[in-house]
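Missing here: one protein chain of the complex. Every other protein chain is in place.
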Amino acid sequence: MSVTIDKLSVAYRTLAGDVCPVDEVSFTVRDSEIMGLAGESGCGKSTLGNSLILLEGRMRHLGGTVVLDGKELPIADNRAMRPLRMKEVSLVPQYAMSALNPTRKIRRLAVDLLRCHGVKYASVAEELRRRIALVGLDEDVLDRYPFELSGGMRQRVTLVLSTLLNPSLLIADEITSALDVSTQRAVGELLMEFRERGFVRSVIAITHDLSILAQIADSILVMYAGRLAEKADTDTIVSYPLHPYTRALIASLPEVGVRHDETTLKGIPGRPPALMNCAPGCRFMDRCPLASERCGVQPPFTEVRPGHFVACWKTAQEAAA
Amino acid sequence: MSEQLVSDAAAPATEHLPAPSVPSQAHLAGVTAAPAGLLVTAPVARRRRGEFLHYALRNPKLIFGLSLELVFVLAAILAPVISLHGTSTYFLAHQAPSSAHWLGTDNLGHDVFAQLVYGLRTSFLVGALGALCASAVGMALGFIAGYRGGLIDDALQMVTNIIVMIPSLVLLIVIGAYLQTRGVLFEGVFIGLTTWPWVARAVRAQTFTLRTRDFVDLARLSGKRSVSIVMKDIAPNMASYLFLVVILLFGSSMLLAASFDFLGLGPTNSVSLGTMMNQANLWSALQLRMWWWFIPPGLVLTGIVFALLIANVGLDEVFNPKLRTQ
Partner (left out) sequence: MSTLQIDKVSKVFRASGLDRAVTPALRQVSFDIEHGEVVTLIGESGSGKTTLGRIVLRLLSATSGRVLFDGQDIASLRRDGLHDYYRHVQGVFQDPFSSYNPIYKADRVFDLIREEYFTRVTGAAWDAKIDAALEAVALNPCDVLDKYPHQLSGGQQQRLLIARALLLDVKLLIADEIISMLDASTRVDVLNLLVSLKRTGLAILFITHDLSLGNYISDRTVILRYGAVVETGATAKVFGNPQHPYTKGLLAAVPQLHKKWQDRPPELAGENHVRRSAMTFEPPPLRECEQGHLVANVE
């Protein structure tokens, strides 16, 4: 099973014009792979993740295809996507802690979700109980209201509910962001365990936190201002990044053990460009220490080494050499 | 109703949409920014305020409601102009509508149309007075209770509950018994002083939520006093909500006044829509089939309040981006 995204473009309609946070994006997620989608706020990673399952309100599908298991996903057609949601593609949304209906008990939520897909609750009740226990929660969680649970518990419940029908693709949007450090580790390890046990086939884990991805992801895809910057497996990205943005990002992360007196970390000056009426060419150009005239033309996202994609004229040239 | 006035295009930079503005090269070059940065911001800032106007002019409910309301308001203002006769001139009684008397005459021979348009004035006046009074008292107490909390809040809650429990009709009868005449002013103020609890509660609830926001803490850390914080930081953030509250109060005051008038507790020295209906009822207009006497006032009153409520719904959509369907 695999997901192939080819030249996908999604735009938001606003009063001032169209904003394009996903601009001709192409990549592949292999079977049973946890791919991390990293980037800063405003880069379009959440839009990309959400567009694979629900194009809502002001989002418009401008072009490109998403092929899951050889079949094209009709992401622009809300009706056609409905039977596929939760069964083929599932989502753990950002702020999942607020994603649960506060006036319903958890069991009732599960019943509602299952009924939408024509699955009787009784047939999966046993499995549900087993998974609740697997994530380290008591069975009586099912009879509680969401506000009676802590943030970490709600996150785990959402994870279980979203993967109950064993989807092929899970989009996990910032699932560790608002959690404490120890719960972060627990949830991250749970995601990996779900993948081990086959509850989900492939996962796209969206986050801004590269350190978490270094722990749980097999490969990392870095996005910048609506376009892809670099994709490689985790060790390569962390230890031998090619794209100047990735390099600068990794260099700016403080690690435990690094103190200011010993090493002064540097941020990246400037801001990401606005996603409306973008100037042609590489979007990182303004902030890039390696920028040159060539960068006036958008570099293609090419495979410079096996499994290592980068969109940069300079470093692609270096890598090929 | 959300108190957020920030438009969807202006999401904070930490969410998935960045602010639409030209990036400055200054950070890299280390010199003062190019003027281009300043030029772009002016239209964006103005766009925020113009944004409400943009949506307001395109909201069908608001336009319909306001237009209909405007018709009635103009009719009331231009009463001497559009009415052929005064309210106290006597003509032939029980006449059906004709070209001389557009809505006929009542049992004493007064022109019904004249009464209608002059009565509109009274009704509007009472509505405005009632709304003003209730807003002033309700907002003041609501802000105090919501901002201070604690014992003051508990005390004001008790006062509110007591006022709510008092049956206004009975109170009006009792007070009315001691007064020689009742005027428009009295009725307006009375309605204001008995309907403020609803406003106070709503304002208190909103103030509670706004009080916990970080910018209120920042104002406190800047040494600002409570009054200043409420007036400058909290109230403006509720401006749209307060606006809607006043509109609703206006409508409900008019309805309440009409019901008091219908029962004979209205102003003794002027004609209003409610007093017209009262007179029509007392003099058996229904049995005498004088439809031109008892239908128009009720219809007009319904129209006025209906228009207000529709405009209110439209205005809510304008202020709250999440309700917009466009």
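Just so it is clear, A and B label the chains in written order, and each chain counts residues from 1 on its own.
Throughout what follows, contacts are C-beta pairs under 8 Å (C-beta built on N, C-alpha and C of every residue); 3 or more make two chains touch, one makes a residue touch a chain.
Quick caveat: nothing in here was measured; it's all calculated off a predicted structure.
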| field | Among A:Arg30, A:Arg60 or A:Arg185, the residue in touch with the chain that has been omitted | value | A:Arg185
| Which residue from A:Ala76, A:Ile250 or A:Ala319 sits in contact with the chain not drawn here? | A:Ile250
| field | Among B:Gln115, B:Asn237, B:Ser253 or B:Asn278, residue touching the chain not depicted | value | B:Asn237
| task | For chain B, enumerate the residues touching the unshown chain of the complex. | result | 4-6, 10-14, 18-19, 21, 24, 26-27, 32-33, 37-38, 41, 44-45, 48, 213-215, 217-224, 233, 236-237, 239
| query | Which parts of chain A are in contact with the chain that was left out? | reply | 40-41, 151, 180-182, 184-185, 188-189, 208-212, 214-215, 238-239, 248-250, 252-260, 264-268, 271
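Note that in this section only the chains that are shown with their structure count from here on.
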| Inter-chain centre distance, chain A versus chain B - centres from mean C-alpha coordinates, in Å | 48
